[in-house]
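Of the protein chains in this complex, one is absent; all others appear in place.
Coming up: chain A.
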Amino acid sequence: DDAEKDLAAAKPALDAALSALNSITPKDIVALKALKNPPDIVKRIFDCVLLLRYLPVQKVAWQEVKGSQVLVGNYDEAVKMMGDTAFLSSLINFPKEAITDETVELLRPYFRAPDFNFDSAKKASGNVAGLCNWAEAMCTYHDVAKVVEPKIVA
């Protein structure tokens, strides 16, 4: 019963993640791809998606953006990923059970930046800001499921 309660507690985060994804349309992706140099927050959001999908990110480098040190994103790889017409559906069907503690640890430095949230991303980039919520929700899901699953098996 505890396990069910915990899972129920995680559900709003997952629902929020899915509705965030549903708010992104293929048109948004096309518009984003047309930008040669998108806002920095967009590059970082896409780095999180790359890490969740085990795709390449670049060597660690930090830069100052609006007074905070933030990681430099690998936008070339993000553009490649967006070139796949199944990109959005691959996120909707994302195998969240396969997320590892390591991936969550690699994402945390991105979440630490003060501007890494839906509202500031939305201002900079419109609808694709939903990916920011999605990445955080995937990590939340993993952290909850890790505690809950052993209880369900038991």
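Everything that follows uses one rule, which is that contacts are C-beta pairs under 8 Å (C-beta built on N, C-alpha and C of every residue); 3 or more make two chains touch, one makes a residue touch a chain; residues count from 1.
Here is the rule we use: contacts and distances are computed from a predicted model.
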Which of "Dynein axonemal light chain 1", "Probable electron transfer flavoprotein subunit beta", "Glutathione S-transferase theta-1" or "Protochlorophyllide reductase ChlN subunit" matches, in UniProt, the chain that is not displayed: "Dynein axonemal light chain 1"
Sole residue of A:Leu14, A:Ala31, A:Val57 or A:Ala124 that reaches the chain not shown, by the stated touch rule: A:Val57
Option touching the unshown chain, where A:Ala8, A:Leu35, A:Ala98 or A:Val147 are the choices: A:Ala98
In chain A, positions touching the absent partner: 54-57, 59-60, 62, 69, 71, 95, 97-103, 105-106, 108-109, 112
